[in-house]
Structures are given as C-alpha cells and as structure tokens.
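For this depiction, one protein chain was excluded, whereas all remaining protein chains were kept in their positions.
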Amino acid sequence: MKYIELAVGAILVYNFVLSRFLGICPFLGVSKRISTALGMSGAVITVMTLASAITSAISRYLLVLKFEGKVYDLRFLQVLLFILVIAALVQIIEISLQKLSPKLYQALGIYLPLITTNCAVLGAATINANVGRSVLDATLFGCFSGIGFALALVLFASLRERLDLAAPPRACAGIPLALVTAGILAMAFIGFSGLC
Amino acid sequence: MDETSKNVPENDIKLPTGEKLVVSSSPHLSSPERTSKIMGRVLLALAFPAAAGIWYFGLRAAWVIFLTTVFCVAAEAVWCKLARKPVKATILDGSAAVTGVILALNLPPHVPFYVPLIGAVLAIWIGKQIFGGLGYNPFNPAVVARVGLLIALPAIMTTWPAPRGMNSGYPSFKEFKTSVDAVTCATPLSIAGTMPKSTDRYETSHFRKIDNVELIKKYALGCKGGCIGETCIPAIVFGAILLVCFNLINWRVPICYVGTVAIVTGVVNYFYPGVTPSPLFHLVTGGLMFAAVFMATDMVTCPITGTGCVIFAVGCGVITSVIRIWGNYPEGVSFAILFMNALVPLIDKASALRPFGHTAKPKEVAK
Amino acid sequence: MNKSSRSVMTFKNGIHPVYHGKELSESAETRVAPLLARYTVPLAQNAGKPPEVVVNPGDHVKKYQLIAKASGFVSANLHSPVSGTVKGLVDVPGPMGVPAKALEIVPDGLNEEMEPLPAIDWRTAEPKALLDRIAECGLVGMGGASFPTHVKLSPPPEKEIDTLILNGAECEPYLTADHRLMLEDPESVLAGAAVMGRILGIGDRVFIGVEMNKIDAIHRLNEKAEAYGVNIIPLKVQYPQGSEKQLINAITGREVPAGGLPMDAKCVVQNTGTAAAVADAVLRGRPLVERIVTVTGSVVKNPGNWKLLIGTPVIEAIKLAGGVTEEPGKLILGGPMMGFAQKSFEVPVSKNTSGILLLAQDQAVNYVSGNCIRCGRCVQGCPMHLMPCAIAAAVESYRFDLAKKHHVMDCLECGACAYVCPAKRPLVQHNRRAKAEIRRLTAKK
Partner (left out) sequence: MSTIVLVSVIVMGSLGLLLGLVIGFFAKIFKVETDSRVDLVAELLPGANCGGCGKAGCADFAKSVVSGENPPGKCPVSSAEQINAIAMALGIDAGGGFKKRAVVRCGGDIHQVARKINYNGVLDCASASLIAGGPKGCRYGCIGMGSCAAVCPFGAIELVNNLALVHPEICVGCGKCVSACPRGVIQLVPIESTVHVYCNSPEKGPEKRKNCKVSCLGCRKCEKTAPEKFKVEGFLAHVQYDAPVLPTEEDVEAVKCPTGALLTAARHKEIETNDPEFSVNE
C-alpha cells in the first residue's frame, strides 16, 4: 500500500513537470515527436533512478560522518555532491547512447547533456534527502518520478504531434501554443490532488 | 436524311453553353449534413437539461445561460475579427453557441456576471481559437473553462443555491418568481466528500443519511444543489436519446463512462461501504450524467474509432470514480475528461483501424 | 438451391446516399441514336499504351473496320464506329481535362459494314481462340478503368483463379445503363459471363452481383441463368458495392490484400457491359464500337439511355435527350461519385463512358473546406476502413509521410468520405494529392 501511494504520488499527484513544475526545459525541448520523447523518457528514468539510489546512499552514509567519535556534518556539500553524481551518470548515459543508438543521440541533441541540469533529477534527490527516505524508497521514488516525467512528456509529445497539424494563428504557433497546452494539461493534473 | 431529322428539333432544344460549369474533384454529390446542422441539433438536445435547470433554479439560471452563450459568441467574434478570419461563417457554424450553453449548464445558477465572461474567454480563446478554431482543439473548450474557473474561483464555483422546492419536494409555478433567494445548500457529493471515511468492512454506512431510496429519487428528478444543467437526470437522458438518434454522439461513450463509474464505485462500496456511497448515488449526483452525455462525447475531443471511444470512456470513468472516492475534489468529471482528452492522440494511435486487405492471409468466410 | 432466396450480401462500412436519381432514367428503354455529322474517336481509350493509327487522312473506312491497332499486350484495338471518311487526328478535350488525340471521322451515310467475323461456338472452342477474339475486337473494361479485357482474362500462370464476378451492382447514383442492359439483353450478359468463365477455366463459380434496387433485372437474369451456369447474387443497396474489392468481399468474403489485384484473391471482376460486348464479339463477331450510355441529370429534359457510338460528342448526346431545362452547373462523365467533371461539351463518348450527367448549379456539391470536427462519419463510411479525416489533416500540413502511414495508398477514391462530410471538405482531392505525391517520391528514390 505504501508503495502504491508512493507511485501515485510521484506519478500523478506531485508530477514533477505538471505539479512541481520542474524539468520544464526538456519537457518543451524534446516533445516534438513521440519517438524522441520516449528516448528522453528512458534516459531520464534511468538517470533519476540511479541518481536517487546513489544520492540517497550518499546522504545517508556520507554526509553525516561519524569518525573517531567526532561528527562531521557535511550537509552543506549536498547540492555539490548530488550534481557531481548526476553529471557523471548523464555522461555515462551519453557515452553509451552515442554508441548504442546514434539516431536517438542525434535527436536528443543538446538536451541529453542538459539532463545534468534537469532540476527534476536534482529535485528528486533533494526531496529524498529532505524526507530522509531509505535507499530502497528513494530509488523507487526516483523511478516513479521518472515515470511521472515520462508520462507528462509522452502525453505532451502526442498532443504536440496533433497540434502540428492544427492551424493556429501565426503569433500563437510553436512554443506559445505548447505552453498553453502544457498549462491545460497541468490543470487536468490538479484534479488528482488529495489522492495521497 | 439525318440532316432533316437533326434540324427539326434543333430550334426548340435548349442547349447548355457551359458558362456555369464548375470543375471539382469527385464526388459531385454530398449528403445534406452540415456542421451548422449538427450544432443546431446538439443545441436542441441541450434544451432539455437547460429547461430543467431553469425550472429548478428560476429565471436567474436562464439569465446565466443567456449571458454565457452571448459572451461565448462574442468572444468568438472578437477573436475572428482580430485574427482576420471570417467572422460570420465562424459564428454561424454554431460551435461557440454550443460551447456557451454547455459551459453555462456547468455553472452554479447564481454566479455573478463576470464568471460567464471569464469562462467564455477561457473556453473560446484558450480552449479553442488559439489552436486554430473548431476541430483543432485537443481539449473540450467548455471543460477547459469549467476547470479553469473551478481552480481560479473555487468559492463562487462551489456555492450552490437551493433549488426551488428543496423542502417541499417539487417546485410549483407559484414559487417561480419568488425563488431568487440566497439560501444555499451543499451538493450531495460535497456532503459525501466531507463525511469521514472508514475502512471498516462491516460498518453499516454512515452515508445512509444522504444515500437512501427516497433521496435518490429526489436527486434523480433534479431536486438537489448543483450546476444548472446537471441536476435533472430524465432531461439529460432524453437529450442523450436525441443525440444518439441523430447519430451525433458515439453511444459507447456515455454507456461505458457511466458503466465504469457504476462498476468502480460499486466494487468499492461493496467491500468498504464506509468509504463511498452506493453506485446509484454516484450516478444520479454531480455532473456525471451530464458530462457523460454532453461533454465527454464532444466529437472534436473524443477518439474517432469505436474502440478508441470505449478506452476513452472507461478511462474517464475510472478517473472520475478515483477522484470522487479519494480525491480532494468532491466531483471529478471535468478533470477526468480533461485528462482523457490529453490521451486522445495516443488512443487514436493505439486504436487505429485495420485497413481493408491488411491481413497476413485472406480469410475465407463464405462458401 | 434457390439462388434468389440467399440472404442479401454486402460489405462492411460504406454509405447510403439519400438520393439515387435512378428513377429519372431506369424505366427509359434504350434507344438507338441517329447518325451524326461527325465523330471524334479518342485514341487512348484503354489503360496502358494507346493503339497505333493504321488509317490515313482521307481514307474511306467501313463500319467495324480497324482504325488503330494495339501497340503491345496492354493495349486494345480500335474500330471505326461508322462508315465514312477519316479526316485526320484532332485535339479533343479529354475526360481528365488534358487534351487528347482523336480520329475525326465524317460518316458518308452509306452505312457500309465489314463482314462480321465468324461466330465461335464457345462451349467447345479453345480458351485461346476466345481470348484472341476478345483481343481482336478491342474490348476494354467498360465500368471505368478501361483495362484491356484480354489482359484481365489472362492472369499469370502462377495465380490460381477460381471465381469470376460480373459487376452488375451499378452502385453509382443516377446511372442506369447496366440496369437497362441486364433487363433488355440478359442473354448477352449471361453468355459473355459464361464465355469468360470458360476462358478462365472456372466451372461453377461465375457470379453476377446485382444490387437489390434492380430486382426486375435479377428476375430476368435468373430466368436464363441456369442454362449458362451462372449464379445471380442479390446485393444490398450500398455504396460502393460495385467497387472490385468490395464486390469480392461481399460475394466471396475474401479480402484483396493491400496493394494487390483481384487475382490475388483468386478472382476476376468484369463489368456487365463488358460481358455483353464479349458475347457480341464471340457469338456475333462484332468489335466494340458502341455502348449504352445514361444521359441524365435534373436539368436534362428527357433523361434516358441511348446506345451511342464511340466518339459521339457529349453535346450531341444531350441534344438527343432534348437539351436542358436550365444552364447546368456541372457536367460529369461517369457517375456522380467517381465521375470526372468536365469543362467542355466537346468531350467524346469513349468505351468506358457509362453516363453523361448534368447537375443543376445548386445541386452539385460546393466544397468549402470547413474545419474538420472529427465527427468520424468519413471513418464510418470508408469501405477500405481508412481514416480520411486524418489523411486530409496530414495533407493540409504537407505531411505526406503521415498520410502514407494512414494507408492513403489503399484509397479507392470512391468518394464515400467526401459525400458524408458535414464540413464539405474535399477529402478525395486530398487523397489524390497524397497518392500522387507519394508515387512521385517513391519514383524519385
């Protein structure tokens, strides 16, 4: 039951993109095609899960060190360390993707290295640290958050593919229309408030 | 010989000159169906719940319906003027009026004039025209406006005046003019929402107060707090029959939507009677019936294929039930429809038809 | 088994036009047209290569004399419809709007005829001999596509054919030419069917599909069908019942695979008019020089059916029908659903002209390209189970890749979608555009 709540909370109620408004940059950047959105979703889910696991381990076991009876509180390093881990993970993903799927690598372009600065990933890590989740919970939360991000991204990409065929006034075409759509999508997600 | 036979009738035969000939692609005939006719018939179907709403909530409700419709049409005209689109043709297709009436029937009966105004702008501009106008909007404009208003003006949007005859049972003609009172009441759903939930398997439901045969009869006929159009179930069902007969809505949507809500709430109610009232209660209260018939079925924002419609409606039903049972909002139809609207492109993809002749091997069916 | 008691067969989807317009001409007996002052016989009357002219300007030709010879296997002979003098090659407006070459022949009124070819006893003759006769007589599909008949009747040896279907559905509104033919000359139709069945080596699976609105024709055919071993299949009145693929589906339940031909479903489909022409060629030794044409429409004074010689200008046919009552808004060769709008009355009648239709100015559809409201009527109506609305949206945004994904290449251009569209969107034109574009792109590659 606890994990269902965790999942519903991370995917729907507190959706990273549409409720917490984190990770907007790739949300707008790689949502033109469903195929690239799926690729990005995969990358983000991987990074978020791994990053949540490693950072929660770091924050539990490394940030408050007890050494020879003394307590070293390193929590001021939290953001720095998290970014370090995330950056390294993204680098690994990028290297592997370039080899494994050059097409997807091309399609994602600049947005792939930018996962480093995707506030959703750092946000997941920070929320885990602040709530003090166990490594397992944190990993699951990271994974669910990633799925929530993926859901929002794929939904949005499918809508944008349909909007591609629409005939909006010139002033509204492109990003303005995408932002309006994202806003309406966010309104729909408000309905889930209170589920957990 | 043929000279003479040709010359005789030549004088009184009128031959075409070809001046008026038009070339166009085949087919050269078309059905008498028109977009404006479709919208007109939808308006006709909407007249039933509208009339019921006016009957229960007095002339003030008529004023709200009138105002919202006028504002919607005006908003459409203004946008078309600014975007240099044909104003008259766009207005005459009737879609703005339909959106206006649906939105009005989704408003509480006594809203101040600016609520229809904001709603109209939200519906027509943000919900429809910004995407390019009728047909291009991925979300139902009326639902966009309703959700927007619900989020922005929660106090106004959840203040429900009591219908006439709330206490006596049925409104009478005598009361018709005197009904502009400020007595408010809660909707059955919002009462249910504020009641404590208990997951005790064997508790006899405390929902009994609001969920009993007598009350459900009253609810169904429309004597309950709520939006203008959503209260009177018989009127809505009548409208639905009309729409299905005119082939304007896919019958799968309302049936599957309502059916899913009944099943989900029924299952939950069966196992945990302290969590939610009976399915019958869910069917006759709130905007479920109205939304299932008039809002979820909007052609533009619903999947095209039959299978798609079933998926869409079941999704709407599940989300509505989940929000009603566990969510913060007492009513979830608008959110559910909005969310499922966002899924429509994906549903369309998933439920694409198998074109004729696209099988691995031709099948022998007859002979 | 009593064939007429069989339940009425049909296919899935399709539309039911509200107005059929058949009552204008269905009871009008076929009349023979008087001789005209000149005929322009178009050269390219068959799918494939146009035939080569074998006469010179100034030559005197007899009726039924060969004037152009097939220039390959997928080509058809052309014969003179009258006896007279060949004036030479002239430009005439083609049915597709592009000028076409035609032989102008001025009749001499002597009505000299060629000796008819010897009649063949089809029950005993070799299929090859029958096939050669059909090729010699210049037969093409008279339903619309005008594919040379002998080519259609000689499928590649690896294709097994077990069914021959004659298309007597005549699902197009207004047209009654096939109806009259089946009513007035059922024996020719049946004989033609039997001959083609013999060529294909099919014993008992020869069918004639007729829509239920021609119940009198069904009865007439049934009277003689037994003698020729032909089955008459009543079909539901539904458009496009007469489309090859739908007809095969309705009668046999088979689906022609996408991009395939009827022979991929072991079927050959021929028009009833073609069958009658086959009978003419084999039993009477006469080449194809005339056909029944329905001249009709709300503005035509006396709508009816005429036996017109190939090369008759349309304006002359209208004259036969008593002219018009008001200025027409549209001239259509063929039926109103799939026929081609013409801009000139000088178009000559060719072997595949089944109808000449004049519509009043306010009767013809006015495409306004309104916004698609996704009502799905086109999807419900499409006999190929496509999504015309989605294709049109893709084409309007020049997304031909998307249109291809929506299987636009399977479109029949039957017009069911555009007929039912409440926004009056020119869906068929969009589909044609997409098909042309996709063909161009694949050809480029």
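Labels for the chains are A, B and C, by order of writing; each one numbers its residues from 1.
One rule holds in what follows: a contact is a pair of C-beta atoms (placed from the backbone, for glycine too) under 8 Å apart; a residue touches a chain by one contact, two chains touch by 3 or more.
All of these numbers come straight from a predicted model, not from anything done at the bench.
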item: Partners of the unshown chain among those that are drawn; value: A, B, C
item: Missing-partner contacts on chain A, residue numbers; value: 58, 62, 65, 67, 70, 72-74, 77, 80-81, 84-85, 88, 91-92, 95-96, 98-100, 102, 106
item: Contacts of chain B with the absent chain, listed as residue ranges; value: 20-25
item: Residue ranges of chain C at the interface with the undisplayed chain; value: 96-98, 340-343, 366-367, 369, 398, 426, 429-430, 432-433, 436-437
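One rule holds for everything that comes next: only the chains that are shown with their structure count from here on.
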item: Chain centre separation (chain B, chain C; CA means) in Å; value: 46
item: Computed distance of Cα centres, chain C from chain A, in Å; value: 61
item: Approximate Å spacing (C-alpha centroids) for the pair chain A, chain B; value: 35
item: Residues of chain C whose C-beta touches two or more other chains; value: none
item: Contacts with two or more other chains, residues of chain B listed in rising order; value: 132-133, 136
item: In the complex, chain B residues that touch chain A; value: 83, 126-127, 130-133, 136, 138-139, 144, 147-148, 151, 319, 322-323, 326-329, 332, 334-336, 338-339, 341-346, 349
item: Contact footprint of chain B on chain C as seen in their complex; value: 9, 15, 17-19, 34-37, 97, 109, 173, 245, 249, 251-260, 264-265, 299, 301, 315, 318-319, 322-325, 327-332, 336-345, 357-359, 361, 363-365, 367, 370-377, 379, 383-387, 389-390, 406-407, 410, 413, 415-416, 418-424, 426, 428-429, 432
item: Chain B contact footprint on chain A (complex, rising order); value: 154-155, 158-159, 161-163, 165-169, 172, 176-177, 180-181, 184-185, 187-196
